[in-house]
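One chain of protein is taken out of this complex; the other chains stay put.
Presenting subunit A:
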């Protein structure tokens, strides 16, 4: 087949070129790449997508960059920064352990880029109709008393706690142990099946207790109530088997590849300047999730309507190149 022959030739040519360009030792960040392309991680939730698409839109349309969005899990995105396959994570939730491994103290390949201006909340949620029927359930004592209403065929005589996706930050088992709750975690296995299950029970007004977070587009669609648990204090989550406190409130931040910062190009300075509010992000996320707009279209709409917000992010002298 002609297509194959073409690519065969190319593979050989590339191999040869790579061998010649690199003086023997090859580092992973030497993959062929275009300096005018910004490579962004795209993690799997809509809020993240909203931020990434707006930034990508401005970079493309106003600053003349190419933007490549790579959909990966959170941990994998960090690895990709470390390996030089990506330039930036635009919404990071915690992950101090990864910062230790890859940050200045460890490999020195990634840099904390400061807050995005968004605030992230993780917690345990129930639908509003559950909180109405059992008003005291939003407190720890009330929850402890009523774990039986969450029993399902899968968990038998224990209450079911619907866990989050495998890649997400969790301390649920530690909290269940420390608060002495008669709950068993059922892992939905992925965010999508968790949402599908919550929606299904919501439609039938069945009780459900689950791990969730905000900003998240489903919060707009369903009326959810967060359970009030003892607030997070520094160090209270150190023992993963015994966590007597709620999740912390995260100031979401940006993570850059160290090399990207050192280059100090207009794209880096633009991303460094960028901050916006939860309200900004939700406007875009709602268009994507609720109205079913194509993400790039939603970004375009927001950019058109909010020039005074994003104009401030542009670095000096960064008119369209």
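Rule of thumb we're sticking to: a contact is a pair of C-beta atoms (placed from the backbone, for glycine too) under 8 Å apart; a residue touches a chain by one contact, two chains touch by 3 or more; residues count from 1.
By definition in this document, contacts and distances are computed from a predicted model.
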The complex's invisible chain, by UniProt name, from "DNA-binding protein", "Choline ABC transporter permease", "ATP synthase subunit a" or "Acetyl-CoA acetyltransferase": "Choline ABC transporter permease"
Residue among A:139, A:196 or A:277 touching the omitted chain: A:196
Sole residue of A:135, A:166 or A:307 that reaches the chain not shown, by the stated touch rule: A:166
Positions on subunit A where the hidden chain makes contact: 1-4, 6-8, 10-11, 14-15, 18-19, 22, 24-28, 30-32, 44-46, 70-76, 79-80, 82-83, 85-86, 101-102, 106-107, 152-154, 156, 162, 165-167, 186-197, 199-200, 217, 288-289, 292
